[in-house]
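The structure that follows is given in the form of structure tokens.
Missing here: one protein chain of the complex. Every other protein chain is in place.
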Amino acid sequence: MRIEGYGRIDRDTPLNFSFDARNFQGFKGDTLASALLANGVRLMGRSFKYHRPRGVLTAGSEEPNALMEIGQGAARTPNVRATMQEVFAGLEAHSQNRMGPLRHDLLSVNDLLPNFLSAGFYYKTFMWPRAFWEQIYEPVIRRAAGLGSLSGQANPDRYETGFAHCDILVIGSGPTGLMAALTAAEGGADVILAEESAHFGGRLISEAEELDGQPGPDWVAEMLEALHETGRVRLMNRTTVTGAYDGGTYGALERVGLHLPMTPDLPQECFWRIHARQAVLAAGALERPIAFPMNDRPGIMMASAIRSYLHHHGVAAGRKVTLFATNDDAHRTALDLMAAGVEVAGVMDSRTDAQAQGDYPLFAGAQVISTRGRQALREITIRQGGSEQRIETDCLGVSGGWNPTLHLTCHMNGRPVWNEDIAAFVPTEGAVPGLTPAGACNGVYSTSRCLSAGVAAAGAALQAMGAKAPEMEIPEASDSPGKARALWLVEGKGRAWLDFANDVTSKDIKLAAQENFRSVEHMKRYTTQGMAPDQGKNSNIGALALLADATGRAIPETGTTTYRPPFAPVSLAAIGAGGQGKAFAPQRFTTSHEASVARGAPMIEAGLWYRPSYVPRPGEATWREACDREVTMVRTHVGVCDVSTLGKIDIQGPDAAAFLDFVYANMFSTLKVGRVRYGLMLREDGHVMDDGTTARLGETHYVMTTTTAAAGEVMKHLDFVQQCLRPDLNLRTISVTEQWAQFGVVGPRSRELLNTLLDSPIDNDSFPFMACGEVGVAGVAARLFRISFSGEQAYEIAVPARYGDALYRLLVAQAEALGGGAYGMEALNVLRIEKGFITHSEIHGRITAFDIGMDRMISARKMCIGKPAASRAGLQDPMRERLIGLKPVGAVKQLTAGAHLFEEGAAPVAANDLGYVTSVGFSPTMGHFIGLGFLSDGPSRIGDRMKMVDHLRGVETLVEICDPVFHDPEGEKLRG
Amino acid sequence: MRYSGWQVLKQGLTGNKGWQPAWRDPDPKPQYDVLIIGGGGHGLATAFYLAKEHGITNVAVLERGYLGGGNVGRNTTIVRANYGLPGNSEFYSHSLKLWEGMEQELNYNVMHSQRGIINLFHSDGQRDAYARRGNTMINQGDDAILLDNAGCRRLLPYLDYDQTRFPIYGGLYHKRGGTARHDAVAWGYARGADMRGVDLIQQCEVTGIDIENGRVTGVQTSRGPIRAKKVAMAAAGRSGQVAAMAGLRLPVESHILQAFVTEGLKPCIDHVVTYGMGHFYISQSDKGGLVFGGDLDFYASYAARGNLPTAEHVIEAGMTLMPMIGKARLLRSWGGIMDMSSDGSPIIDKAPVEGLYVNAGWCYGGFKAVPGSGFSYAHLIATDRHHAPAARFRLDRFNTGLVMDEEAKGSQHNLH
Partner (left out) sequence: MRIKCPLCGDRDSREYTYMGHETYLDRPGDEGWSADWDDYLHLRDNPAGVTRDLWYHGAGCTSWLLVERDTVTHDILRVELARDAKRGRG
């Protein structure tokens, strides 16, 4: 119920929302949890395994029970913590993990069978009959597993990522963090103050504490003003720092728009990478539960959460409240509730020497041993001394002490240290370089000492940066953390929960120990404790204590599980915001792209580039029609094709020739100015890296081309050779792939076409096969190369990229006038197969020069990259699969790439496998399918008939092994 | 004690107090016939098969931490037999057959689920390369289906077929591939080995390997010296450190691989799906979490934790491929130490020292190999002859050039 005069909500802004299709009203500043509590709703979810009714346990991101689905359709988000979801107008929330309505979940039948569903039961059964596991058992288990469900659709929301830099990152804005941030800013540092909640101030907003004589929240407001005044503090609320990484890098998730109604431009979340020179961890501490029988009912929550709902949201979590505590701190809840006019029916303090701090019934030395009220708590049973007693109550606040929120300090393999005084783990010093924990997360529990700790930590951070720590005034505040004593488990009848979210009870922990899963990692995996959405925040220490007890060890000896990023779960859409749709990788377009698209050419991906598959003409119904026509067109007239995507590397310097000799297998220092040569490039392990051409444009000026696919790899390799192997060589290299638009002009009328455009005409003598040089095209300085990937008379002409579109259109127009036209990748592929030219379909990474019949290209006169490794015995075996051509000679006239080759009479099994087909195409020139492939001892088998089998496509046929060069084997057309 | 549904019922009725320890906690004896260094999936499986197939039970597995605490304790749980090269093809084929009988063999439900794995491809060239591999699989006696775009849409309707950066041309579908519960595999083999008399010694770090006259005589450990005739290494990412104790250098570099899991969700991904244009693979565990991973972090490391650039890149690939996972939340991330071999394929061989055996170089693919590796390694240790399906995993293959470069990347360790 709502309490007048309490809460920092905006009572002038009521907001309507729905939960499980029922309408409710809350206020701006409410969370879904506080608004539901205010409306008397206690039942908020069902537990994972037993489907027990559950209510909200906490008031923070560590909430294990009140997980809900928010939104509808594609925007539906599962597993949202009701404690973190701020209410906005029109918010739709649904409970999850139930079959039927929340009040009558049919799967709660599981709760009748706990003894059979104990830890690890599924490892011991579901094995018989064998087929049943996949057919029956597993599908049932999978349907019962998980909590919320994804919508299955791509969500339309926007997400962002960002980088931020600062001198000092302060994580947490409670008293420690605020003082640290102000100290850092006063010391001249650029500060980011990251706060997980919507509000700054940490616990001060949830307590009735005073600092410097004023209410905590007022002091917080003053501090925020002071931080703003420095001009050096960036306040980031709703921002959870999720991970600490190497080099002062922190991941953080900002909830940008989750508290507002969705609009198209509003990002939902932003994932930040924050680089900080120094950081202060002021993340506070989390209250921990006590494991007692039946401790999981709706209405049982953390004592500090009751205070949060009261002071922050003006909500009383119950009408007749009880408390079960092991420490003085929890008694504050009784005092605060009574001051607000809420009845406190009793405080059960397990310490026999507990003292009352006010006028409420205190049961010293008492423990809660049972509870009743399935859909909502209505009664507890306590044991004090030898006697038992029942107390009527609708809300039980539990406090087993506090755990420092030290998770980030463990993200870099650090392990926390057990502190017996506070019965909690505290951070190890220096666990994350540059991160200083301070305040409650460092085991300091009094407000006054937290304030000082914040100042000290920021001071240390400033000094580590070489700056001076300023003098700071510490406000007056409470200095007593109070006394506490640990109580981990109350023995009794009924299950006692440790991990609420995964339904792990004390019996499960004991069973793990009994079955010798003694290490804390084994216990965790066997019971699944700590593996639920709350990541063990509410159960790790309790479970560890139980395991220690069950195995006769002390807590430090038993160890602790470590913590890994993220501190709180982060949506994949946020971290992966850069990846949705086309944004995943850059798109690279050639200068002829628009012209191709205008022609209706389907554009296909070639690495990051887009290239036309074919350029259809009216009347052509299939790609094959276009392709066949283009191949013939090129071989009989002339074709134009954009080859800009091939890598182009400019190489200049007195030692350029020596460099080329080193990186290529064949000789390049003998290449004359004005000539181009085919080059084979090996990896140092002796296999083929790439092939291409290199043109000598001047005395010390070369231009290398690579394949499209390997351009980046080759560039990096050339940089490696220069810098890491041969810094003695005097040369420079640079990629010019994007600087030059380059087009193939191919076919018997190619020279004729060029001569209509060149400023000075060329002929076969002035520009023979493999010549290169600078030419003018309509007054533009261009480069011309006479090289051929098709076996026809052919040239490649390159202009600065800004002229690319114009030149392409001009070339295509001229080609069409000569009976030819533009052609695409499919035709390009057929043309090169007809000539036995290889691509990365053949040089697929496991191929040597020997395999493709080019071993003699490895010059004997010089060293080159890859030469020694290529001489290994295993790479010289003639029985290796080596390059051949093939054509169908059986009844089936088809070839498929990926098919394997066998002797005619051999069964198509692994033992008989002799090779495979890499490239195929229908050759209009030859009138049948042709292909390239690799066959054991291939060159010796030319003329043989073999069986080609493609199980996948159901194609089997006889083929004849032949020379890879199908068309014009003498190469006459090239040189004309 | 035999596990069964009947036993679960019976024990449940009596308060579960009758369940026995899954394995003993023996102190190490002064001497064994065989010592296995490393209590992960491969080490435990080796011990099991030594006992079961060869009757060799005077064996100890020495694990410096807790059993199954390394890579078998946190991986993306994929089981498959879809390799393309001779040497790999027959090995994984054999391993998969062992998977198919594992529950019965171990009397432990490892939750092996042959839900199918689909390797997506995004160009004609990629398709043809997968076709070559699929045909290899069928030649081997395993299964493969080549799906086109329409076939993928039917099977995996939640992928982005329209907006994605690299269109989905199709996929290679291996129905017998799938997943298994990784911890259960380690525990199942551990229990099986233990009940056959193998000593599983935890919290026992090997600190030295004793060699006399070129022959192994035992090890030094944090729990004292232990003599043995045969010492078999199975230390995964720490293979280099262990080998160094015997004065050996391996063709291995240790790298981090990150793995990720989301909060539990109702079933939405029924298969294992791998992306072809960025290293990314995903499946959904029986507990509902989406389990996924991708590339290495790429720098040599023993830190067992990774950094954000790789995590972001992996998740970005997931988002372009199946944007519906955007609303799922990353719950936990891990890093494991991968022993990356120079050609990306493993080593199961005798070491140059008599009585010493090497099992290393599994890169990030060791989980699916657990039974096959254990079986083949046990065979080698027991008989000193190579098991046929693993016969090519030689230590000297890098020197001879008989490398098995499945990813076709060359000799740089981290590219595989």
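We just call them A and B in the order they show up, numbering each chain from 1.
Everything below uses one rule, namely that contacts are C-beta pairs under 8 Å (C-beta built on N, C-alpha and C of every residue); 3 or more make two chains touch, one makes a residue touch a chain.
Keep in mind that what you see is a predicted model, and the values were worked out from it rather than measured.
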Selected residue (touches chain absent from view) among A:M1, A:M863 or A:M926: A:M863
Residues of subunit A (touch criterion as defined above) contacting the omitted chain: 163, 245-249, 273, 275, 412, 433, 684-685, 715-716, 719-720, 722-725, 727-728, 863, 867-869, 871-872
Interface with the undisplayed chain - residues on subunit B: 238, 240-241, 244, 249-254, 298-303, 307-309, 342, 398-399, 411-414
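In this text, only the chains that are shown with their structure count from here on.
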Centre distance in Å when subunit A and subunit B are each reduced to the mean of their C-alpha atoms: 22
Residues of subunit B touching subunit A in the complex: 3-5, 7-9, 12-13, 15-17, 19-25, 65-67, 69, 73, 86, 89-90, 103-104, 107-115, 122-123, 125, 127-136, 138-141, 144-146, 158, 160, 163-167, 181, 183-184, 187-188, 202, 262-268, 277-278, 284-289, 303-305, 307-308, 311-312, 315-320, 323-334, 397, 399-403, 405, 407-411
Contact set on subunit A toward subunit B in their complex: 48, 76-79, 113, 115-116, 118, 121-128, 130, 133-134, 138, 141-143, 145-155, 157, 159, 161, 243, 245-246, 249, 251, 271, 273, 411-413, 507, 511, 514-519, 521-522, 525-526, 528, 531-533, 535, 564-566, 569-573, 575-585, 587, 604-606, 683-687, 689, 840-841, 844-846, 869, 872-876, 896-900, 908-910, 913, 916-919, 949-953
